[in-house]
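To start, the structure itself, in structure tokens.
All protein chains but one are shown at their positions in the complex.
Here the chain labels run A and B in written order, and each chain numbers its own residues starting at 1.
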Amino acid sequence: MDTGGTRARGAVLAIASAVALVALILGLAACGDDTVGGGSSEKVTTAKGGPVSGELTISNWPGYIDPGPKGTVAEFEGKTGVSVDYIEDINSNDGFFGKLQPQLEQGESGGRSIFVVADYMAKQMYDLGYLQEIDHADLPTVFKTLAPSLESPGFDPERKFSVPWQGGMTGIWVDTSKAPEIRSVNDLFDPKYRGKVTMLEELRETPALVMLAEGVDPATASDEEWLKAIDRIKAAAESGQIRDFTGNEYTEDLTAGNIVAAIGWSGDASLIENKNAEWRMPTEGCTQWSENMVIPVGAPNTPAALAWMDFVYRPEVAVDITEYVEYISPVQGVKELLEKRGSPLAESEIVFPTEEFTSKCTGQNTPPDLERVNEAWQDVLTG
Amino acid sequence: MSLKQRLVPYWLLGPGLLWLVVFFIVPMYFMGELALRSGSLTSGGFVFSWEWANFPDSLSGHGDQILRSFFYAGTATVLALLIAYPLAYAIAFRAGRFKLLLLFAVIAPFFTTYLVRTIAWKTILSDDSPIVSVLQTLTLVPQDGRVLATSGAVIAGLTYNFLPFMILPLYANLERLDLSLVEAAKDLYSSSRQAFLKVTLPLTMPGIVAGVLLTFIPAFGDYINAQLLGGTQQAMIGNVIQSLYLNQRDYPEAAALSFLMMALILAVVVLYIRFAGTGAFMGDEDEETAR
Partner (left out) sequence: MSAATRAWSWLRRNALPIYAALAVAYMLIPIVVIAVFSFGEAPKDKLTFGLDEGFTLEYWRTIFSLPQLNDALMTSLRLAAFSTLISTAIGTLMAIALVRHRFLGRRAANLLIVIPMATPEVVIGASLLSMFIYYSFALGFTTLLLAHVMFSISFVVVVVRSRLIGFDRNLEEAAADLGATPFATFRTVTLPLLAPGIIAAALLAFALSIDDFVISNFNSGTTVTFPLYVYGVSLRGIPVQVNALATLLFVVTALGVALVLWQQRRAERMAAVRPEPVTAPGATATT
């Protein structure tokens, strides 16, 4: 074989391929956007009402509804003829947002008509133009039965884009057979429980609770105070005191007996298979939160979505939901209905917390310099 | 050969190469491009600004995870090699009728999804499980200790999950070993051990190197084992990248980190291929064995 010729041909081929590749890339690059992300610049639309039919897809957190044949979803389907695809695919606000962001940026909702996300996430999505606005006229039941305390929250004073789903409190789940004395977040740092304790991944929950335990008010805390709490948590993680930072999975660990206590959500009893596990209000107070139903841009079948929102605000439906999920309902009249049913839940402080019970509790707070504090927190989470 | 005949291989390769270029090479470019952007997803979006600082920035603060990844992947690879070599040898030479059955048993774990079998390990190694009690009795685990949420659990998970990647190249190579060479060595008065060290081992080196690379590199970038079996101090570089992309949505930093990792691996692979030829990756010595 003519090696000189082969080499020359080889060189030519290599150069030609390289040039083709560069041309391809430049060509592809020319068709892209200049900015990645940053929010949609489309005008905000209002969700349209209308005749109710067809299919509806809802994304929600797990353990938030009875999905069985006698549950709320089935009831709605029976009454309206709408076929509902209820998907429990939200495990963390950030994670869910991360998955959906590219589509929302394009005005698509991934086929979902309703998401259920926390206050701050709803606001973030709205500010980025990812949500549709809701006309109160389409939701008569909602605005008749909505608890007054939820009518005008800080993040959405006119309830333009969010409708509360359930509320709850973050405190401490304790395995009373193994660690009955734990009553404060400070107890979680006790070396006695080394490696047997988990904390939540959420910035607005765990550091906030630690600050409360130190006597600092998260609502007014400075960045330094946030960072100080984060440092304390970091030291505990590095020493092996904290076993893991979790989303929903602390329920698994409690069930399996891997931990004796966890920072967790008040209504998760339906997810924990441990007779000795009990949710406790920390002595220094808890964090309170509420999740909201929102309608994203590009949501299909908004009439059915609006009908769903209105449906779950009927007291007789809301009481079924509360009985199953054991979280705090935004609908008035649920407590009375439970009393009529003779359900012990009517007396539960977790489901119907009194002013007194939550007197020391704080809401979901954001540090002044969110990016800086969040970065420090993420460092702790990734070891 | 006519021109038409000479073009045949290019037609055959065309679709595949195009696919690989568009969906493997080109994304690398975009990852690099994204790494040079700055800004924030929620306020203004990411704008291209030749932000070279992203590269060193992405490494700073993550040194622990990088070292950890080397350590975990390295240990898992060594363990996998130690477990796999005798096994591959046994299957190649001592299995007889059971050869295919054993090969299948080795690949079998592949057929349950990766997650399901890692979660199975999580259950098997949970604090209250009988297996952990046995390990405690054998004092391999301290009495008040645990297996889950430790480095050991992560390494064990990595070893298990990547074992098939080690076994298969080793087996492919061992199967072609000409035992008569080993016989010859013995005829020349070498002991079994010497025969192994001086004949078998060198001849199977290509298989070993292929197995090591195919195990170490994916293990290095893995994050599932660390997430499911590890605790707060076991995060690997894969966990960091995943967190940056999906939780923090700091795309430029995430892209910079992935890009650097990719560059490192590419360097290792290219070096190896220069040295040994691409055929070695597939378990055979010489890529020119087509007849």
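Annotations for the structure displayed:
Just so it is clear, a residue touches a chain if its C-beta (ideal position, glycine included) is under 8 Å from a C-beta of that chain, and two chains touch if they have at least 3 such contacts.
Fair warning: this is a prediction, and the values are worked out from it, not measured in the lab.
The hidden chain makes contact, of the residues B:154, B:214 or B:235, with B:214. Checked against the full complex, the one of B:42, B:77 or B:173 touching the unshown chain is B:173. Screening B:55, B:72 or B:223 against the full complex identifies B:223 as the residue touching the chain left out.
Interface residues of subunit A facing the missing partner chain: 6, 9-10, 13-14, 17, 31-33, 36-37, 59, 62-63, 85, 87-89, 91, 99-100, 102-103, 105-106, 108, 110-112, 246-249, 251-252, 255-257, 270-271, 273. Counting the whole complex, the residues of subunit B in touch with the unshown chain are 6, 8-10, 12-13, 15-17, 19-21, 23-28, 30-31, 33-34, 83, 86-87, 89-91, 94-95, 100, 102-117, 119-121, 123-124, 126, 128-129, 160, 163, 172-173, 175-178, 181, 203, 213-214, 217-218, 220-224, 228, 238, 241-242, 245-246, 251, 254-255, 258, 261-262, 265-266, 269-270, 273, 278-279, 281-287, 289-291.
Keep this in mind: only the chains that are shown with their structure count from here on.
In terms of their C-alpha centroids, the spacing between subunit A and subunit B amounts to 35 Å.
Within the complex, the subunit B residues that touch subunit A are 21, 25-26, 29, 33-34, 37, 39-48, 61, 64-65, 68, 123, 126-128, 146, 148-149, 231-235, 239-240, 243, 245-249, 251. Interface residues of subunit A, counted against subunit B in their complex, comprise 21, 24-25, 28-29, 34-39, 92, 94-95, 97-99, 101, 124, 127-128, 195, 237-238, 240, 242-245, 256-258, 371, 374-375, 378-383.
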